[in-house]
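Certain chains of the assembly are absent from this excerpt, and the rest are unmoved.
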Amino acid sequence: MYRLFILAKCDLGHAEECGEAIAELDDVSEVYSVTGGHDLLIKVTFDDLQSISDFVQDHLHRIPHLRETETMMSFRVYGQDIGDFVN
Amino acid sequence: MYRLFILAKCDLGHAEECGEAIAELDDVSEVYSVTGGHDLLIKVTFDDLQSISDFVQDHLHRIPHLRETETMMSFRVYGQDIGDFVN
C-alpha cells in the first residue's frame, strides 16, 4: 500500500468547498483543515504507483479553487500499534 | 478529540531511531518516513489542549536527535467515511 500526504492551499474563501470535494475523491482517506500557511492536509492510499499519478493529475489538480500543492510520499511506518497499515 | 500533525527533521543517520522512539510515545497514533525536506510526519490525538502542550514539550522535544519541528493543528475533518473521527 502507498500513502501520499498532500499539503494544499486553496483560493481564499474556498477551502471548505475544496475540502469537501477532495474528500469525495476515490482513494482519499482523510482530509483536514490545518493551521499554518496551508489550508488542507490530505492523506491518500493507493495500491499502485500509477494510480498516484492519475489521482494527482486527473483528479486532485482539477478540483476548482485549488491553488498549490506539496506532496510527500511515505516510505515507512513506525511503531506496532498501526498493525496492518505496515506495507 | 484534537489532532496534531508534526513535520520533523532529525540529525542525519538518526531518523529511524527518532521514528521508533516517537511511535512509542503516548497519544502518538501514526509516524511515517516521508520524502521531501523533512524526515517524519507524525499524527497525535489528544483529549484536551493541555495534553498537547505536555506532549510537545515534555515528550516529543526530548527525543534524542530530533532537530526541528513544525506543528499543525487540525480544526476540521472533511468527508463522511471517516465517521467517528469527526469531533
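Order of writing sets the labels: A and B. Residues in every chain begin at 1.
Criterion: a contact is a pair of C-beta atoms (placed from the backbone, for glycine too) under 8 Å apart; a residue touches a chain by one contact, two chains touch by 3 or more.
These figures come from a predicted structure and were not determined experimentally.
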Query: Hey, this file places 2 copies; any idea how many the whole complex holds?
result: 10
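The rule we apply is simple: only the chains that are shown with their structure count from here on.
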Task: Measure off the straight-line distance from the CA centroid of chain A to the CA centroid of chain B, and report it in whole Å.
output: 17
Message: Considering only the defined contacts, which chain A positions touch chain B in the complex?
response: 3, 5, 19-20, 22-24, 28-36, 38, 40-41, 70, 72-82, 85
